[in-house]
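Here's the structure we're looking at; comments come further down.
Only a single protein chain was left out; the remaining protein chains are all shown in position.
For reference, chains read A, B and C in written order, and residue numbers begin at 1 within each chain.
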Amino acid sequence: MSSNSFGKLLTVTTFGESHGPAIGCVVDGCPPGLEIAAEEFAHDLQRRATGKSRHTSARREADEVEILSGVYEGRTTGTPIALLIRNTDQRSKDYANIAQQFRPGHADYSYWQKYGIRDPRGGGRSSARETTMRVAAGVIAKKWLAQRYGVRVRGYLAQLGEIAPQGFDWNAVEDNPFFWPVAEQVPELESYMDALRKSGDSIGARVNVVADGVPAGWGEPIYGKLDGELAAALMSINAVKGVEIGDGFAAVTQKGTEHRDLMTPQGFLSNHAGGILGGIATGQQITASIVLKPTSSLRLPGQTVDAGGQPVEVVTTGRHDPCVGIRATPIAEAMMALVLMDQALRHRAQCGDVGQVPPRIPGDVRPGQADG
Amino acid sequence: MSSNSFGKLLTVTTFGESHGPAIGCVVDGCPPGLEIAAEEFAHDLQRRATGKSRHTSARREADEVEILSGVYEGRTTGTPIALLIRNTDQRSKDYANIAQQFRPGHADYSYWQKYGIRDPRGGGRSSARETTMRVAAGVIAKKWLAQRYGVRVRGYLAQLGEIAPQGFDWNAVEDNPFFWPVAEQVPELESYMDALRKSGDSIGARVNVVADGVPAGWGEPIYGKLDGELAAALMSINAVKGVEIGDGFAAVTQKGTEHRDLMTPQGFLSNHAGGILGGIATGQQITASIVLKPTSSLRLPGQTVDAGGQPVEVVTTGRHDPCVGIRATPIAEAMMALVLMDQALRHRAQCGDVGQVPPRIPGDVRPGQADG
Amino acid sequence: MSSNSFGKLLTVTTFGESHGPAIGCVVDGCPPGLEIAAEEFAHDLQRRATGKSRHTSARREADEVEILSGVYEGRTTGTPIALLIRNTDQRSKDYANIAQQFRPGHADYSYWQKYGIRDPRGGGRSSARETTMRVAAGVIAKKWLAQRYGVRVRGYLAQLGEIAPQGFDWNAVEDNPFFWPVAEQVPELESYMDALRKSGDSIGARVNVVADGVPAGWGEPIYGKLDGELAAALMSINAVKGVEIGDGFAAVTQKGTEHRDLMTPQGFLSNHAGGILGGIATGQQITASIVLKPTSSLRLPGQTVDAGGQPVEVVTTGRHDPCVGIRATPIAEAMMALVLMDQALRHRAQCGDVGQVPPRIPGDVRPGQADG
Partner (left out) sequence: MSSNSFGKLLTVTTFGESHGPAIGCVVDGCPPGLEIAAEEFAHDLQRRATGKSRHTSARREADEVEILSGVYEGRTTGTPIALLIRNTDQRSKDYANIAQQFRPGHADYSYWQKYGIRDPRGGGRSSARETTMRVAAGVIAKKWLAQRYGVRVRGYLAQLGEIAPQGFDWNAVEDNPFFWPVAEQVPELESYMDALRKSGDSIGARVNVVADGVPAGWGEPIYGKLDGELAAALMSINAVKGVEIGDGFAAVTQKGTEHRDLMTPQGFLSNHAGGILGGIATGQQITASIVLKPTSSLRLPGQTVDAGGQPVEVVTTGRHDPCVGIRATPIAEAMMALVLMDQALRHRAQCGDVGQVPPRIPGDVRPGQADG
């Protein structure tokens, strides 16, 4: 299968370069009958968009989605849904000076090593512009999951460099350009980012993403594990260097009695597992956390080599986010939603349908299960 | 594709339950002509084996591999290689009392929710016994990678609860039952484990795994990224709750100037990236780190429910490791080797062959590259 | 995906050489809860078995199936079902003389060209012995299709060289070693085969296979078409050189008014389409027809070359069927059943479940359809 596709039953194939004529995707396997309109993509694309605030890069893209196929009279028909976005704010000359140089920490070098040829304009295929189409595809998955199973996928910025949230409030998250869960800290973040931008440097971040309402039983054993697929999906986001499920690396120092989630007829007493055991959902909240490295595209000079193997100093003058983690929240949500929808379809293929209300604890009746 | 298979060109399909008649795997896509004998599996299987020391579970399996197909006169023929191991030390009655109960923190519950039926003997399919076949398959991948490209994959225990290595020596790793890189600390580990075992509790751990000699260019963009596939492969190992590539979560607090790996004609000046940029190998050492949660199978009682939804207290009396991380090193190596071999085959399919000596820096000649 | 696997959700991976220690398969994706016992494989394996009558090859295999995994207390658990058959009647020395020669019309030569190495014993992996495992896997698919949807898959020999059936009676098919649908013609077939065997030559054949009760809607558009997948599955059977759906090649000379199947509220008036339109089942009987070439393994000498490129005359002295088509009926049934079960699972993943009674005509109620 194409490495530009993912998903087994709900498949997403993306294409397009940062400064090519367009980017797009083909979403296949969506159940028929889902209402979807071009306008519905705007909200999440806007959340992800460059130029949303002064804290992200200055590229301004309309990100207008055209639905090319798979939707008839406002409803999905079961055939592939192709979405297209024209690139409008291309400034290829910004990148002319790096066409023959390899920016340290960037995919320029590894793409060149692999293919012997690369599109240097804005990172070409390796640009985070590709994630626009993940977010677009994720809109479909989020909607279907919500309508069909009441599943809700949400994320937030959980750390910005050394700054950690002092509290937590879902309501705050969408009210600031950082997806930060504590309104009071927003001014602090703004000062931090302003100073960082002035310095020419960048910073890492952590993003958390969770899903509520996932029915127990979604996921598959061994190599199709829900956490394994989440790990792949989240790690595939540009700049991500680590993925945790549940307690993640904190479990290194935990005792078994501390980590295991005890169960009662009223439900689990804790959720260290992040809602997944043996690769299969338990019915609890699914929780994942990722780290995004500080962007490598800096205007502070750095040692590197050119295509001829000669030493050069590189300075990146294009438009780049000083913290790519800020805009990663909707991307991480999209990836989790796409993985969940794919697993949902796979689950009902093998095990029948679980109905719309997820069971909470074993005693519950699970209609349709194990009927072959 | 089957969720009990992984890999695109080098595919591994495993089967078998912990206390069923046998476990096995089918390795397909291996190039023809590789010499392989049944005896060659013994070393890594022994490294992974239960019963290797008093610090791991007391189950004793011969783990004798029978090659059922794909090898003729000692060499692979290009057809599927089936490997079979009979289970010999089954004690199903150990598990009779938990057939109707769900051990907290264990896949018992989620499997039951998914399938409405489960094999309770030793965890059935969800048991870490399945990883035996990953290690067996990994033996083939390790050998091919070493012979064909000089790639070497190795791992070690990088943390045991609160204990971290005080130094590092590859030579120490294979000389103690913990895969610990500092010989002097082994007595401390032994005391710790003895006390832990007596307490009835278990502990988490961290395992690092690295690959040397990986040619720049292996890996694929977007959803076939080398780090994305490593994340999925490593997260699919039982008890793993997090995966890091390179600096991993440490990058949350790093600046861009700190994280980016500068390049010179003599090579990279650091390796925060873990040898992967944009999903593609840079020619540096590939580094990954995983966390293994403390095992949930404890003889200390815990609250749970039974299949009827009633509250019960569960005590697990079977044979279980107090630290599953100890035996995870060869498993993590196997998974990394399998991912690398698969990517190697995919790379030469699309881009031709890179030859046996990996290039270090752009100026190097890369024969066969970009010839279509 | 492995080329020794097929199916998307119900996957079958086979392994094993004709004269290796064993052959086997892994069937994954089967819904949980299906009752299955080792004895249930005997019937179809016996139908396919060599040595069933004097008209097929004299190799005598017990073909005893061992279930290695995926079944607990007589029911499938949803985990991979591994089936193993030990080869017992190996006579490798029969093939010693052809190890360095390429039998004309046989895969000896092409395997050698591909891999540069081959297992010459009985054709190794290219032997029709591999089809034993298809039949075994097909037993599971047939049973599930029958129980869950009332689908029945059956085949028969539709032509033996120049001899065509003079009539048709399903009841006759299983009462003679040829799967011939006209009891009165059996003596004629026996005489024909006796003479053929004496002559040392072989003959081609046609096998028809049909499925009744397939619900309208199974199948997928474009590259996942039901007829496209049947074509691949049937063409993959050893010696098959052509596949037809419905009227097949007869449609070359048909007019549109003759070919199109008119519809009435009571149902279709004909079935030229073979129950498939646009790759999707119409609810009518699915019909397919295949040609099996005459076997190339003859004791009549033939010109060929050896591994050194020198001309030689080859005589095949092993045990071979003079008409491989005779035993192909259960194999073709198995392949059709496996394709249908896979499509059934895929259909309910995307479109929900159609219930057990297939709709006949549009006015019918189709429960669960288009509910997303």
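The criterion applied here is as follows: a contact is a pair of C-beta atoms (placed from the backbone, for glycine too) under 8 Å apart; a residue touches a chain by one contact, two chains touch by 3 or more.
Bear in mind that the values here come from a model prediction, so they are computed numbers and not experimental data.
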Which of C:Thr132, C:Thr304 or C:Thr329 touches the missing chain? It is C:Thr304
Where B:Phe15, B:Phe102 or B:Trp144 are the choices, the one touching the absent chain is B:Trp144
Given C:Phe41, C:Tyr115, C:Tyr156 or C:Tyr192, the correct residue touching the omitted chain is C:Tyr115
Residue positions on chain C contacting the omitted chain are 1-6, 8, 14, 102, 104-107, 109-117, 125-126, 130, 159, 161-162, 201-206, 216-225, 227-236, 238, 241-249, 251-265, 269, 272-274, 276-283, 291-296, 298, 300, 302-311, 322, 346-347, 351, 359, 361-364, 366, 369-370
Across the whole complex, the chain not displayed is touched by chain A residues 1-5, 8, 11, 13-17, 20-24, 26, 28-29, 32-33, 66, 68-70, 72, 75, 77-82, 84, 114-119, 124-125
Contact residues on chain B toward the hidden chain run 1, 8-9, 29-34, 78-79, 144, 147-148, 221, 345-346, 348-353, 370-372
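One rule holds in what follows: only the chains that are shown with their structure count from here on.
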Given over half shared residue numbers means same and under half means different, the chain A/chain C interface is same
Between chain B and chain C, the Cα-mean centres are separated in Å by 38
Per the C-alpha centroid definition, the whole-Å distance linking chain A and chain B comes out as 26
Cα centroid separation, chain A vs chain C, in Å, comes to 44
Residues in chain C with touches to at least two other chains are numbered 1, 8, 29, 32-33, 78-79
